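With one protein chain held back, the other chains of the complex are shown just where they sit.
Chain nomenclature is as follows: A, B and C, assigned in order of appearance, with residue numbering initiated at 1 for each chain independently.
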Amino acid sequence: MTELWVKNACVIDPIRGINGEIMDIAIRDGRIVESVSDRADVIDAQRCLTLPGGIDSHTHVSGTKVNFGRYMSPEDMRAGRTKRKGKMHVTSGYYVPTTFGNSYRYSAMGYTTLLEGAMAPLEARHTHEEFTATPHQDMMANTLFDGNWAVMDAVREKDIRKTAAVVAWTLKAARGYGIKLTNPGGTEAWGFGEDLTGIHEMVPHFAVTPAEIITTMIRANELLKLPHSVHLHCNNLGKPGNYQTTLETFDIVPDLNPARQTLYATHVQFHAYGGGTWKNISSKAEEITRSVNIKPQIVMDMGQIMFGRTMTMTADGPMEFNLHCLHHNKWSNHDVELETGSGIIPVTYSKKSAVNCIMWAIGLELALLTKNPYQCLLETDNPNGAPFVKYPEIIGLLMSKRYRDEECATLATGVEQRTSLFALERELDWHDIAVMTRAGQAKALGIVNQGKGHLGIGAEADIAIYPIRTDSVDPAREYRKVVEGFQKTRYTIKRGRVVSREGEIIVDGANATFWVDAKVPEDLKMENDPEFIKRFEQFYTVRMSNYPVQDVYLPRGRRIETEVFT
Amino acid sequence: MKCILNTGRTVPQGAYVEHKGSDAYRSVASAGFLNPVDMMMLGIEDGDRIRVTTPAGHIVLTARPAEGVARDEIFVAIGPYANHVISSETHGTGMPDFKSQSADVEPTKEPLKSVGELMEALGGLHYDRT
Amino acid sequence: MIEHDVVCPFCGCLCDDLELETEEGKIVKVQNGCALAESTFMNDVRLPAPIRRTETGWEDISYTEAIKETAEILQGADRPLLYGWSSTHVEAQSIGVHIAELIGAVIDNTSTVCHGPSILAIQEVGHPGCTLGQVKNRADVIIYWGCNPVEAHPRHMSRYTTYATGFFVPNAQLERTVIVVDTRRTDTAGIADEFVQIEHGGDYAVLSALRAIVRGKTSVIPAKIAGVSKEQLIRIVEICKTAKFGAIFFGLGLTMSRGKYKNIRNAIELTDELNRHTKFVISPLRGHGNVYGSNEVFTWMTGYPFAVDFARGIAFYNPGETTAVDILRRGECDAALIVASDPGANFPRDAAAHLAKIPTVIIDPHVNATTALSRIHIPCTAAGIDAAGTAYRMDGVPIRLKKVIDRGYMDDAEILKKIYDHLNGGKGP
Partner (left out) sequence: MRVILESKVRAKPNLPIEAEAIIPRNFLKGTDLIVYEGNKERTLSEMFWIFVEGTAVSPENIEVILKGDTSRIKRVGEYMDTGSIVIEGDIGMHCGNFMSGGTIEIRGNADSWLGREMRGGTILCRGNASHYCATGYRGEKKGMQGGKVEVFGNTGDFCAEYLAGGTVHIHGSAGDFPGVEMRGGELIIEGDATRPCGNMKSGSCVILGTVHDMLPTFEKSGRRVLPEWKITADVYKGDVANRGKGTLCVRSE
């Protein structure tokens, strides 16, 4: 039995309605309890800001695509190199760090749970292998279905139950957590070098549209009672004028689940562009947030970009190729048979580029114009918009108009007229930030009842104590203190153990991987469906029996079983 | 004859790759494939021995005819025989010239060495108990 | 007993449809596999127990003694080299990286003498690729450049390309055009619709010419390039541009010939250029069964796919400097641990000769040429035969190798773990 007592903590725990109370937290064997014995180890939080462990609901840290980003970037590995020290392994890299680099830096920032944003089922084993080498965060993987042949066949047949059955089989095989659609239909079209330009355009050879894929998958997701909603990277990412596609998409989303959103729209900054060319691109954050503000069924994340060098990586292969044709830098592409695509290119976001400045402004606008912070979460689509180590700066920008003004003054000319950011007065408060970095994520991912994102009795003792005194720091003026404070916790506690102190990792990690075992009626089990098996053996290049991820890849797997539907 | 020494994988080499002490491996790894016209010019027949010399050293191989091999080229399966005459220069890339080593080929009566003998020539000691 | 869907660990194809028949712990029959697979499973003669070289010959020693002495050799070294890794599973490779980081070693894998140059090229321009099923289901043009799958990857053409039935290519043989580019008229060339015979060292110039033609700069190109006629190149560009889906596979003919990685870079940039007209992908034909796995593991743990030098505590990478052949050639390393590979046979002679001058330990199931150059040889399981673990196919698809039989050997991951524990004062990685 191990016990820990955190006293004098200034707790903000939005899910439990606690906003800045000084209180003590008792922990036994990794969970929060009423009280502990006097033998418990004691941490005096000294009235510092104490939050549930941070949760990243959309990041790219593990798997084929991320590792390829590393593989092709020896120049980035020269940044951020650290030696082996105590419990810490060697790390390399800045925007595509090694697994240990990711894990240590997230931990130093108080993050204890991560959702890998894109995992191709065929390559799921790779993601899980890297999860075990990302030891300080609990992990879960969004599973890609955007170009899944069996899904598209079921969608074409308008068969929601069959769609659900394919999802359930695949999630289990991949040990995945939720449904990810990246440019639905577009990644299949990219198999022959094409893309789709709207949600009502037919996917070549499959006679379905993105809209049909999205709505059918939403219904299948809810039929399966998955903890998370459909997680969507909309069509037309990064194209001037794409906000219309985004709005059209939001308009077809029904409100089906009282407990959470029905659609998680990711990195919406990249989908909120007006204009028709790069020359006249403008922000449509107001239109997007106007839609989201009246649609409780939608949660989005910012997809904030920050200036500097980074790497873009996404399952959206055609988008990456278009971007490559603009940048002429290196380009990798990796299409996955019968499932999805992916692309990787390095980019530099520059203040000299009006386009980049507008992109930067849009992300902030989305957060400031969304009324309910639970509907706009703080993410950079790491590392696409910026590496996650930039989160503290984003928090600073959201909390301080003065900081924004200072930054705005350094942007390229002609930006002010094409965004509303310069005029926005709103400054988010500590509670908003707590929502946008943990409570909102926990709710959106459906892991509140797994003990994540709050500090109630029975919750997992994932806690971040920041060296910030909310009673004495004025974030509007002293935003630098805010930024510094969020960069390095005093303590990061993971499942009741102090894992990181003042930015230094002090124990070996022992993370868990959450995955969903969605139950389907007996007659819908794909492993017994002769047609499904036949197609699989014919067109995949691995045998069906060698496809599912074995339990040995999840040494601390946490299976979430759903109720079978009828 | 001046030529280019080219190396590569072959099925027999791969099949015996974990049996480097065997006669079968010796025979596949020590074969030097030449264009039949070049063999005629050298005055040698299938199975005759040839001596291949490069700046890195020399090796005795068994000549074998192969139509697919270009003139002024000798092809040898990757392995210890070819490597006995390949320079370790990598041009700063880590990769030696396994496919473009210039070499001199001539007929010889010298005997073929075993893999063990080749390793002993490098300072090793052959292990022969399996 | 019949085992279905067994994975062959020999080459980067990792065919996973083999049927193995076992009787009393022995493999008696292999079905569906190529000649290499059959030999891998059927002809598996092992070193029975650890051996140590003495003044006069070889002696058997215990595992405990062999492991302890190995740890002592590594502990005392100023520049240890850990090399090989490509024929074992990811689990062993990971521990190898931890050992290297712990003792400040250089760790390198066999891609250094295989597709290391391909990695250098990818680091310059990226890699437009895909999984093999994309090629099987879609490709109507296949190019094999500087490679000979008939000999090196015997089932590549039947499983993934020329002869494989694909969703969009139901009549593979009729619908696929195969182009082979090589200096030799290989058996692979024999089945080509179009064979391009190139002069030695001419690949770069031919690739440049093809790129220029794709870009409409045909007039600049002379009538003959490296023995290839301009007409043939124009014809090939036409075939490529009108393809629905083209796939280039390349091998050591590009990585090992002069220019090395620049050849591959040029081939990748040709692929890039062709993507402005249609869909094109390019992929290296990786050799050892799990060489790609070693690249993957090295990358997620250190940031670099091969040739990682931990001498200064941090990970440093510079092929040509931190690559195994160079370190041996310059006589830098003063101890070596070889795992699952045979540099004695596969390295140029002076590089191999240095292994005999320093204390070298090899951990490998089989007696090989490196055995003779070593001080200690520790036998172990063979991944995919009597040990399970992960391997990465040449296209990055991770596949679990199966343990088909038990031969009573220790897993190399376990041996390495024990060595690590010795080095780390009894504490695991």
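Note that in this section a residue touches a chain if its C-beta (ideal position, glycine included) is under 8 Å from a C-beta of that chain, and two chains touch if they have at least 3 such contacts.
Just so you know, these numbers come straight off a predicted model, no measurement behind them.
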(request) May I ask you to name the displayed chains that the omitted chain touches in the full complex? (result) A, B, C
(message) From the list C:His4, C:Lys26, C:Lys217 or C:Arg276, pick the residue that touches the absent chain.
(response) C:Lys217
(request) Please pick, from C:Phe310, C:Phe347, C:Tyr392 or C:Tyr420, the residue that touches the omitted chain in the full complex. (result) C:Phe310
(request) Pick out which of C:Asp108, C:Glu269 or C:Asp386 touches the chain that's been left out of the picture. (result) C:Glu269
(message) Touch as defined at the start, partner being the missing chain; which of C:Leu20, C:Leu47 or C:Ala105 qualifies?
(response) C:Ala105
(message) Which candidate, A:Glu21, A:Glu75 or A:Glu527, sits in contact with the chain we can't see?
(response) A:Glu75
(message) What does the interface between chain B and the hidden chain look like in terms of residue numbers?
(response) 91-92
(request) Since one chain isn't shown, list which residues of chain A touch it in the complete complex. (result) 72-76, 78, 329
(message) Tell me which stretches of chain C touch the chain missing from the display.
(response) 77-80, 103-105, 120, 123-124, 201, 204-205, 207-209, 211-212, 215, 217, 220-222, 225, 258-259, 262, 265-266, 269, 310-312, 317-321, 330-332, 334
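The criterion applied here is as follows: only the chains that are shown with their structure count from here on.
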(message) Which category does the touching pattern between chains fall into here: line, ring, star, complete, or other?
(response) line
(message) Taking the mean of each chain's Cα atoms, which chain ends up nearest the overall Cα mean?
(response) C
(request) Go ahead and note the Å separation of the Cα centroids belonging to chain A and chain B. (result) 55
(request) Scan chain B for residues touching two or more other chains and write them down. (result) none
(message) For chain C, give me the residues that contact two or more of the other chains.
(response) none
(message) Considering only the defined contacts, which chain B positions touch chain C in the complex?
(response) 4, 6-11, 14-21, 56-57, 67-70, 73, 75, 78-80, 83-100, 115-116, 118-120, 122-127, 129-130
(request) Note which residues of chain C are touching chain B in the complex, please. (result) 10-11, 34-36, 38-40, 43-48, 51, 53, 57-58, 112-113, 116-117, 120, 148, 150-152, 154, 183-187, 189, 197, 200-201, 252-253, 255-258, 260-261, 287, 307, 319-321, 323-326, 328-329, 342, 344-353, 356-357, 365-369, 371-374, 377
(request) Name, in rising order, each residue of chain C that touches chain A in their complex. (result) 4-5, 7, 16-17, 90, 94, 98, 101-102, 119, 122-134, 136-138, 159-160, 165-168, 244-245, 272, 275-276, 278-279, 281, 295-296, 299-305, 310, 312-315, 317, 390, 392, 396-400
